[in-house]
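Complex shown without one protein chain; remaining protein chains in place.
The block that comes next holds subunit A.
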Amino acid sequence: MSSESSKKRKPKVIRSDGAPAEGKRNRSDTEQEGKYYSEEAEVDLRDPGRDYELYKYTCQELQRLMAEIQDLKTRGGKDAAVEIEDRRIQSCVHFMTLKKLNRLAHIRLKKGRDQTHEAKQKVDAYHLQLQNLLYEVMHLQKEITKCLEFKSKHEEIDLVSLEEFYKEAPPDISKAEVTMGDPHQQTLARLDWELEQRKRLAEKYRECLSNKEKILKEIEVKKEYLSSLQPRLNSIMQASLPVQEYLFMPFDQAHKQYETARHLPPPLYVLFVQTTAYGQACAHMKSSQPPRQDKTLSVAIEGNVDEAKALFKPPEDSQDDESDSDAEEEQTTKRRRPTLGVQLDDKRKEMLKRHPLSVILDLKCKDDSVLHLTFYYLMNLNIMTVKAKVTTATELIIPISAGDLLSPDSVLSCLYPGDHGKKTPNPANQYQFDKVGILTLRDYVLDLGHPYLWVQKLGGLHFPKEQPQHAVIADHSLSASHMETTMKLLKTRVQSRLALHKQFASLEHGIVPVTSDCQYLFPAKVVSRLVKWVTIAHEDYTELHFTKDIVEAGLAGDTNLYYMALVERGTAKLQAAVVLNPGYSSIPPIFQLCLNWKGEKTNNNDDNIRAMESEVNVCYKELCGPWPSHQLLTNQLQRLCVLLDVYLETESHDDSVEGPKEFPQEKMCLRLFRGPSRMKPFKYNHPQGFFSHR
């Protein structure tokens, strides 16, 4: 094409060189007519590079011609005009060429634009198509995931395990050969089996229901029969009463008591049940006789049953009542304005109110003395109290010093260590007391009875030590676990108190009542005599100068009883301050001595007085006598007399003093002194009757 274009142009250039402009125009006209639109097609045929060359060349030519015209004009010759004309024509030709080139350039530009536009449209179409496709892909993907996430209902069904399925399902359902390899088929088979089983179970359920229905009906029938039986039985019971009475079989009486027991508050009820049970168990153990014959422990309920019943009314009513009464109370207070003291007093009374019923427990000891215990329940404080009374078979002469021994206030004091029954065991009570201005329960104890800890335990009430406002429920097992020990303790307490009582009666008359089975503990001849046995106050005891050690050791609490004994022989007077622990005789009485003879001698300045105290206090076990060692106090006092004899008789004689010894040595001693602290031979050896050192 380029060769063609170059061919075409060549003649043109030549023509433009040689031929006149008209000719050329003509020809182009004809050409234009021949090819209706030549230039547009021409553009395609021409090389733009060549056109550019042509353009450059034309411009050069024009420049050259212009320069020549200028040159000619300046020279201004004759023939210059011709030459100029010639040149002008050439220039015109060149301008024509330039114009042509310009047109061509325009056409090319337009063409280029068209092409670009076309291409752009194509690209746009493709782009749109691509987007459509992408969207389609996305949609399809979504569909796929939806499909994948589809959950069949069967997955929720709990199927039997595979092994079980193959073991139990019949082969026509399990189809092992098919299902083994194909999990889909397998699942289908398993579902089939499940359906089968469920159908069966539903069947069974229906059967059971009908069965139940049947049984219910039967029960109904039997109930009717039983209720018709009750009146008949009652009539038989009524008829049998005379027979019971005749045969001394108080079943009915016991029954009545149980009936009353139903109205007891829970703690008293627990106490009642447990004591009755324990009493029966004891009686059974002791003899094969029927239980009613041998009663060391008898239980009874006392009090107004109707009042107790009234207390048991449904709680809503009582609450209403309370609120009503509260409102009334408010009104009345507004109206009457009673003094604050009266109001507080009423509140106190209300707080300390006892349950109308009480349990009476009679504990009979071997010597026919009876300990009467009355248990009360303080409803608002949720504690139990006890009042004790001891009656003896024979009338006792009450020694002055024994005043406190059997008093209801102290007879049960410290049954367990530290349990003096003067503080409320329920920590919650203190808050209640604060409200009504009660300082301590101690002031009311005489009236209400003592709230000993063991009483609470017998009633199954367990109070935590450091948790106020803790719900306390009556518990049978707690009561049962404490029953036996407590009953035993109660018995020993009464017996030991009675024994002390008897001993005190003789002691006050200066007689140390050594029983025959303890005689072997002492030599036959004892010269020292007890001359005084009096009770003293705790304060007086603590003020004595020779009891400081005991007080400092914390052995002189105010729950103990205190006595002063005086043992005399000749001019020697031995004072003994005695601490009697309420736990006598498992806890021995403690003696502190002060001898007035040739100056005052106490354990501080005389090792042998110290040894005598130790003999009585520490070595008391050999003085206990036969079990239950109630004679301990007597034996200790007798021992003290013996010790004083030994002390006085073995006192080394002062050579410088003239005259016979005041106390000639009558006791047989192996040696007078022994050891670095020069102990005297205080130990008595029974069958031989001599004294030796410990």
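Observations
The definition used in the following text is that a contact is a pair of C-beta atoms (placed from the backbone, for glycine too) under 8 Å apart; a residue touches a chain by one contact, two chains touch by 3 or more; residues count from 1.
Definition applied: contacts and distances are computed from a predicted model.
The chain that is not shown carries the UniProt protein name "WD repeat-containing protein 58", picked from "WD repeat-containing protein 58", "Trafficking protein particle complex subunit 2-like protein", "dihydrolipoyl dehydrogenase" or "AP-2 complex subunit alpha".
From the options A:73, A:113 or A:694, the residue with contact to the chain not on display is A:694.
When the omitted chain is restored, the residue from A:76, A:418, A:664 or A:687 that touches it is A:418. The missing chain, though absent from the display, is touched by one residue of A:382, A:575, A:617 or A:638; that residue is A:617.
By the touch criterion stated above, the residues of subunit A touching the omitted chain are 414, 417-418, 420, 422-424, 427, 430, 433, 439-442, 468, 549-551, 553-560, 581, 583, 586-588, 590, 603-605, 607, 610, 613-614, 617-618, 652, 654-656, 670-671, 673-678, 692-694.
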